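All protein chains but one are shown at their positions in the complex.
Chain lettering (A and B) follows the sequence in which the chains are written, and residue indices restart at 1 in each chain.
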Amino acid sequence: KMEKSTNLRWRLPLICFLWEIIMIILFGVFIRYDEESDAHWVEFKKENNITSDIENDFYFRYPSFQDVHVMVFIGFGFLMTFMKRYGYGAVGFNFLMAAFGIQWSLLMQGWFHSLDYSDGKIKIGVESLINADFCTASTLIAYGAVLGKVSPVQLLIMTLVQCTCFAVNEYILLNLLLVRNFTIPAQSLLLFFFLIILFIFLHLFIYQPSFIITKVLNNFVLIKNSLAAWFSIGTIFLWVFWPSFNSAISNHGDAQHRAAINTYCSLAACVLTTVAMSSLYERKGKLDMVHIQNATLAGGVAVGTAAEMMMSPYGALIVGFICGIISTTGFYFLMPFLESKLKIQDTCGVHNLHGIPGLIAGIVGAVTAASATEGVYSRQGLTNFFDLEGKNEGRSISQQGGFQAAGMCVSIAFGVVAGTIVGLVLKLPFWGDPADDCCFEDEVYWKVSGQNTPGEWELLRKQLRLGWKEGGDTVFT
Amino acid sequence: KMEKSTNLRWRLPLICFLWEIIMIILFGVFIRYDEESDAHWVEFKKENNITSDIENDFYFRYPSFQDVHVMVFIGFGFLMTFMKRYGYGAVGFNFLMAAFGIQWSLLMQGWFHSLDYSDGKIKIGVESLINADFCTASTLIAYGAVLGKVSPVQLLIMTLVQCTCFAVNEYILLNLLLVRNFTIPAQSLLLFFFLIILFIFLHLFIYQPSFIITKVLNNFVLIKNSLAAWFSIGTIFLWVFWPSFNSAISNHGDAQHRAAINTYCSLAACVLTTVAMSSLYERKGKLDMVHIQNATLAGGVAVGTAAEMMMSPYGALIVGFICGIISTTGFYFLMPFLESKLKIQDTCGVHNLHGIPGLIAGIVGAVTAASATEGVYSRQGLTNFFDLEGKNEGRSISQQGGFQAAGMCVSIAFGVVAGTIVGLVLKLPFWGDPADDCCFEDEVYWKVSGQNTPGEWELLRKQLRLGWKEGGDTVFT
Partner (left out) sequence: KMEKSTNLRWRLPLICFLWEIIMIILFGVFIRYDEESDAHWVEFKKENNITSDIENDFYFRYPSFQDVHVMVFIGFGFLMTFMKRYGYGAVGFNFLMAAFGIQWSLLMQGWFHSLDYSDGKIKIGVESLINADFCTASTLIAYGAVLGKVSPVQLLIMTLVQCTCFAVNEYILLNLLLVRNFTIPAQSLLLFFFLIILFIFLHLFIYQPSFIITKVLNNFVLIKNSLAAWFSIGTIFLWVFWPSFNSAISNHGDAQHRAAINTYCSLAACVLTTVAMSSLYERKGKLDMVHIQNATLAGGVAVGTAAEMMMSPYGALIVGFICGIISTTGFYFLMPFLESKLKIQDTCGVHNLHGIPGLIAGIVGAVTAASATEGVYSRQGLTNFFDLEGKNEGRSISQQGGFQAAGMCVSIAFGVVAGTIVGLVLKLPFWGDPADDCCFEDEVYWKVSGQNTPGEWELLRKQLRLGWKEGGDTVFT
C-alpha cells in the first residue's frame, strides 16, 4: 500500500514549468503597469493636478499590502504547522500554491476588473497585488481542509480552479449584480460549498478504505506535537495583521481608518469569548489550544464585510463576541460530528474558522448596509460610500438587499461547480497523492533523511494496529 | 498538594463573559469614531481645507501602529517562551491579557484624554489604538515577573487594575502636572514599585512553603529548554520594531522621524555593550542567552522619553552604551540576589529590562529637555515642540523640572497602590492559581495530552527530592 506511486519527478516539474511559461506568455501579452506605477506618472501628475508623489496610491496601500503578504505566506503557512511531521508540507506547499496563485489571480482579476479596453491590456498597481493576495488566500484556506492528504500537483490544480471560480464569482457580484461590500462573505459561501462538495468527492472516491487508521495517525501526530509546546506564530500574525486585511482595499481616508478600528475591536472581543467557551467545554476547565489558535480569528472574518461601514466599535465587539462562541462551538461539536458520522475530515477546521464566520459576515454586512442613514454618514459621506451617484444610482436599499440575496445564490452555485470540478479532477489516479497510511507525513514529498527511520515507521504502524493508547507512546520522543 | 483546585471551568468563563459584556455596554454608551475615522470626514476635510485623504492621521500612524501591535502580541509573547513547558501559557495568556487590556485601555484612556464634552462620547482613531497598545504593554511586562506562577483569572484582574492605575497616573502627569514627554519613565517607575509591592505580597502570602522546590523546577525547565536552541524571535521583533514604538505617537514630521533614528542608534549601541558584559561576567567568556535576549532591549526603553528630542545620534549611542552595561549587570548580580536573599522571584528579569532602564529614561529625558535651546531647535521648533504657546505657556524650564519631580512621586504612589490592590486581591484563595510544585507547567491550564505523562511527572519530582545534578537528566529529552 505504501508503494502507491508518490514519485513526482516528472509530473511536478512538468506542471510547474508549463504553467510558469504560460504565465510569462500571458503576462507578456496582457499585463502592463497602471498610471501610478508607470514612468508616465510624472506626466499623469501634471495632467491631473496632483501636486505630490505622496498622492501615489502606493503610499496609501503599500504598508497594508505588506501586512497582507505576511498573512498569506507566514500566517496561513504557519497556522498549519501543528502536526509534528508535516511542517515542511504545511509551509512549503502553502508557499508553492501562493506563488502560483498570485500570478494567476493577477491575470484573472485583471481580465475582469482592470482591463483597459483602449489597448486590451491589464493595468496593475499595488491594489492589484493586494487583490491577488486576497484571491489566493481563499485557496490557502481551502488547503487547510485537505492538509496532509493531497500531493503538490493536486494542490496546484486546486489553486487554478479555485482562483478562477473566485475571480468569476467576484466579477458577477461586483460588476453585474453591483453588490457592494459583499465580496468576503460571498467568497466564504463559495468556499463553504466548494469544500462540502470537495469533501464528498474525496470521501467517496479516495479516502474510504483505511479511513480509521488515517484518523488515528492524524490524532497521533497532533497529540505528540504538543511536545513542541509552541503557540502557533501563524495565528498571532494573522490576528495582528487582520486589521490591515480588512482595510487594505477600502476607500482612502475614513473608510480605511474605520475598517482597521472595527477589526481591531472585533478581534479583541473574540479572544475573550473563545477562551470562555474553550474552558467551559473541557471537563476540567482547561483550555484547548486548537480553539485558541483558530476561533480567535473568527472575529476578523465575520467583521470583514461591515468593517468599513459605520457599524460603531460596540457593534464590532458584538460581532466578535458572537463569533468566538459560535466558532469554538463548531470546533467542539461540529468537527468531531463531521469526522465520525459523515467521515468528512477537515484537518484544520476550516468550516468553523472561515465557513460559518463568513456567513455571519454576510448577515452583518447586509444589516449594517441596510441601516445606513444620512444622519450617521452625512449626506456626502453616504453618497460617496455607497456610490449612489455612480454605479448604484437609482437603487433603493431594499432592491440592494434582493441583489445581495442573488449574489449569495450565485456564490453557492460557484462553490458547487468548483467543488465538483476539483473533486472529479483530483480523483483521477495519476496525481501522486499519498496512500491513506502515508498521509500527514512530510517524508512522502520531502527529502527528510533522519526524520523517519524505517524502524520507527514500522513500530508506529504496529502500534496503530494494536490500538494506540495515551501515555504509552515512546516512539517519537 | 497537586490537588489544589486549578479547575477554572466556571471562574474563567464567568469573568470573560461578564467583562466582555460590560465592555460592549460601555463601548455602546461611550465610544464613537473621531473625525478622521468617521464618515463625516469628507465634510471635515472641506471645513478644514484639507486637500487630500493622505492627510488623514491614519497614514501618519498606521504603519507604526502595526509594528507596535506586532510587538505587543508577538514580541512580548515570544519573549517569554524560554521555558520548555510553559510555551502555551507564555504566548496564550499574553494574548488573553492583551485582548482584554486594549479594550479596557481604550475606555480608560478615552475617559481621561479623548472625552468630547459636547456629547459625552469618547472619540477614537488610530492614535487611540496605539495608546491602548502602549497601556496594555506595561501590563504584559509585569506579566513577565509572575510568569508561570498565576492563573489566567488572576492575570485578568491584574490587567484591569494595572491599566486603570496607568491611565489615571498618565492623566495626572500629562493633564494636571503638564509633564511633557514623561509618560514612559513615569510608567516605568509605576511598574517598578508596583512589582516590588506585588512581590512582597506574593512572597508573604502565597509562595513561601516550598519555594526552593519551585526554584529548582524553574531552573530545570530553563536549562532543558536550551535543547530547543532557538534564539527568541520575540526579542528580535521587539528590537527591530522599537523605533516604531518610540515614534508612534510623536508629533507629525521631524519629531516622529527623529524618534526613530535615535532609537535605532541607542539599540545598536546597547547590543555591543551587552555582549561585552555578558562575556566578561562568565568564567570562560561564553555568552549567556538570557542577557542577549533581554539586555539588548534596554537601550530602547532608556531612550524612550528623549527619543523625539534633539538628543543627537551620539547622545542616543551613549544611552544605549550605558544601558547595556547596567541591564546585563542587573541580570548577573541583582536577579540572583533578589532570588536567594529576598526570596523574590522575577521570572523574566523585568526589573533589569524595564525597571532600571525606565529610571534612566526619566533622567535622560529630563536632562535633554532641560538643555533644549533655540539654537538647537529653532525658535519655531522649540515653541511647537514644547507647546510653549499652548498648555505650557509661561512655565520656565526649571519649573518644568519641579513638576517632573512631582510626576515621579505620583507615579511611585500609584505603583504602591496598584501593587497593594493586586497583591491583596491575588492572595484571596479562590482564583485557581497553581500549587508551588505545579508552577511553570502548561499542563495545569492547557489540554496538552502527551506532554506530561504521569510517569514523567513522578520521575521529575523524585529527581527534585533527591537533588538534581547537571548532566544526569534524561527524563525530558
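Everything that follows uses one rule, which is that a residue touches a chain if its C-beta (ideal position, glycine included) is under 8 Å from a C-beta of that chain, and two chains touch if they have at least 3 such contacts.
Since the structure is predicted, the reported quantities are computational estimates derived from the model, not experimental observations.
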Hidden partner chain, touching residue among B:Ile21, B:Leu178 or B:Leu272: B:Leu272
Hidden-chain contact residue, picked from the options A:His40, A:Lys284 or A:Arg379: A:His40
Chain B, residues in touch with the chain not shown (by the definition above): 54-55, 59-60, 63-64, 67, 223-224, 226-231, 233, 236-237, 239-241, 243-244, 252-258, 260-261, 264-265, 267-269, 271-273, 275-277, 279-280, 282-289, 292, 296, 310, 312-314, 317-318, 321, 376-378, 380-382, 384-385, 470-471, 473, 477
Positions on chain A contacted by the hidden chain, ascending: 7-14, 16-17, 19-21, 23-25, 27-28, 31-33, 36-43, 45, 52-54, 56-59, 62-63, 65-66, 69-70, 73-74, 77-78, 81, 84-88, 90-92, 95-96, 99-100, 102-103, 106, 124-126, 129, 152, 233, 442, 445-451, 453-455, 477
